[in-house]
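Dumping the structure here so I can ask a few things about it.
The other protein chains are all here in position, but one chain of the complex has been omitted.
Let's look at chain A:
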Amino acid sequence: MLLDIIGPVIVGPSSSHTAGMARLGRAFRSLFNGKPDEVKFLLNSPLFATHRGHGTDRALVGGVLGMKESDPSLKQALEMAVQSGMSFCFEESDMPEAHPNTVKITGQDSDRFLSITGASVGGGEIRITSIDDFETSVSGKYPSLILLNADVPGALAQIVRLVSASDINISNLLLSRVDPYRREALCVIELDDEPDQDLIVEIKKLKVVRRVSYLEKLDVV
């Protein structure tokens, strides 16, 4: 980007309907930590109406295959998915409360299942609004740790201490209670640098942490 106005370099025809969608697909791949065997895309009605003409279908599938929004092979993504043995489908879903360009992506393989919801909010930028039905708000502009932790005193301190010990600066942090009954909270930690695998393993070992997802930085190209 130049002066926030020229760029990004993307595959057309639309930064919201194509580039942002490739990025949402890539976010799914990163959180799933690989390629699923099956993936289903539920598109909000306005998005569904134009999805073929904008190549939204190809962009989403290409993203899940790991292609960036500047990769011209996005155009052949559907054929490439079939070749790689990944099955996919698109369905319409009316989400009147959500951003018009919202998509819910669910995918699985023999031992994993993941569902994320996100919106393409303009200029190729995205916002992930839920992960496995936990509400969140993640942009993918930073390497991000998304944790479900016990809603008890000192939980955040234990997590942050580990991040601090790895000498990585926290750029943004959001902690919110998601379930007062089960005493669970969701913690989103956006980092300045990529954490190494050890940090994620150490955080997973904490008793107060119930699950950890990692979203890589989805570079602006």
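Structural remarks
The rule we apply is simple: a residue touches a chain if its C-beta (ideal position, glycine included) is under 8 Å from a C-beta of that chain, and two chains touch if they have at least 3 such contacts; residues count from 1.
As a working rule, contacts and distances are computed from a predicted model.
Look at the chain that isn't drawn here: its UniProt entry, checked against "ABC-2 type transport system ATP-binding protein", "ABC transporter permease", "L-serine ammonia-lyase" or "Ribonuclease HII", names it "L-serine ammonia-lyase". Only one of A:70, A:93 or A:106 touches the chain withheld from this view, namely A:70.
With the whole complex as reference, residues 1-15, 18-19, 49-50, 52-55, 58, 70-72, 74-75, 122-124 of chain A touch the missing chain.
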